[in-house]
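Subset of chains shown; positions unchanged.
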Amino acid sequence: MFPVSALDMGAAMKTLVLTLDLVGTFVFALSGATAGLRRQLDLFGVLVLSFVAATSGGIVRDLLIGATPPAAFTDWRYLGVSLLAGVAIFFWSPAVHRLRHPVLVFDGAGLALFCVAGAQKALVFGLEPVMAALLGMLTGIGGGVARDVLLSNVPAVFRSDIYAVAALAGATVVVLGDALGLPSTPTALAGAALCFGLRLAAIRYGWHLPTARAPEPAEADKDAGRDGR
Amino acid sequence: MFPVSALDMGAAMKTLVLTLDLVGTFVFALSGATAGLRRQLDLFGVLVLSFVAATSGGIVRDLLIGATPPAAFTDWRYLGVSLLAGVAIFFWSPAVHRLRHPVLVFDGAGLALFCVAGAQKALVFGLEPVMAALLGMLTGIGGGVARDVLLSNVPAVFRSDIYAVAALAGATVVVLGDALGLPSTPTALAGAALCFGLRLAAIRYGWHLPTARAPEPAEADKDAGRDGR
């Protein structure tokens, strides 16, 4: 969901951004459809997961800042692109599977665009800097979280390589640029580039965030009903 | 949640619609309470699931179109009917269980009314046709999805017989009628009838949507941490 109007860009730039935004939507929809297929959902379930994975981040952001109805429900292109991705996965899954590596790259590109766009839109709606960065990150990761919750999984973003942190870094660049009065197009590009670079590097070099040693399981189980509250 | 005021109907019609709407709420609440009972929730949990299953579709729709607070929080009858259904299931479960077949029929009636009402309300709030149909469907299926997510199940609507598709068909009739300038009462009735008929036929004849063959499990598991993202 890229709020094109929020950016003071020339026409060529707008076309570029819209194209990339729809590419991001498409790729996130692919990830949702793939996840749905693996859980053997029917065609409808696969299409819903495509739409959910592609648009939930932007929808939640729009609800939180009061921008209703969300862009995903006013611009039919997001729906169209999501359904296209869902149908593609449903009928040509093996072919898409061979494109696994490009999909990861596109997914990083989608993440980069969504986090930047989310932060921009939050700033336009008057949120304070720290919260705008948070909402930018949320826009980037929200689709994946919604997809995993619907499939009854713990969201992958909570325990995998640098993903949310890359989104937060990209959104932070946008917010800093805005606070310093820099022009929005270059900062948006810089933020997207930082997020994209971090994400690709994390995939290539296997970067992870630290995980803590949990309390020993027996004790944890015993207490779960009490202070797990 | 039937936005009675949105429909230009006579008083008798309004009473009929409100009655049917509350019947739909009651039946969806029964389904939520039954699901909660099977997971051995306590009385409070069963009542919450009743309310959630009966009203989530309308609540999400109202949040998305910016109609806050949602009808479920301004008209106490939805709460009252939901709690009544929850208490009935909690204390007289076996008796209700014998009514399994009527419940399925009422559930279809509830779905039919909710999808039509959801599409109507979305049109009133100025959404475009395709999105209004989508929101109509969402109003119909949202309660069941929320119920299943709270119980940590993959939503049944994602892998069962024609259910969401029936809701989408009903909502589409309303949207088409609106686009063609037809009077809203007959189109609403036609949409509800189509949804109800499709749903009953799907139950009777076991109609299903196709499911695709998933990639073989071993491979899927191996990759899950990566491109399942």
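As written, the chain order gives the labels A and B, with residue 1 at the start of each chain.
Heads up, the rule we're going with is that a contact is a pair of C-beta atoms (placed from the backbone, for glycine too) under 8 Å apart; a residue touches a chain by one contact, two chains touch by 3 or more.
Just so it is clear, the model here is predicted, and its values are computed rather than measured.
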Since every chain here shares one sequence and 2 of them are in place, how many copies does the full complex have in this file?
3
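To be clear about the criterion, only the chains that are shown with their structure count from here on.
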Rounded Å distance between chain A and chain B, as computed from the means of their C-alpha atoms
28
Touching chain B in the complex, chain A uses residues 31, 34-46, 48-49, 59, 63, 66, 68-70, 73-74, 76, 79, 90-91, 93-94, 97, 100, 103-104, 107, 144, 149-152, 156-157, 160, 163
Spell out the part of chain B that touches chain A in their complex, as residue ranges.
63-66, 125, 127-128, 130-131, 134-135, 145, 149, 152-155, 157-160, 164-165, 208-215, 220, 223-229
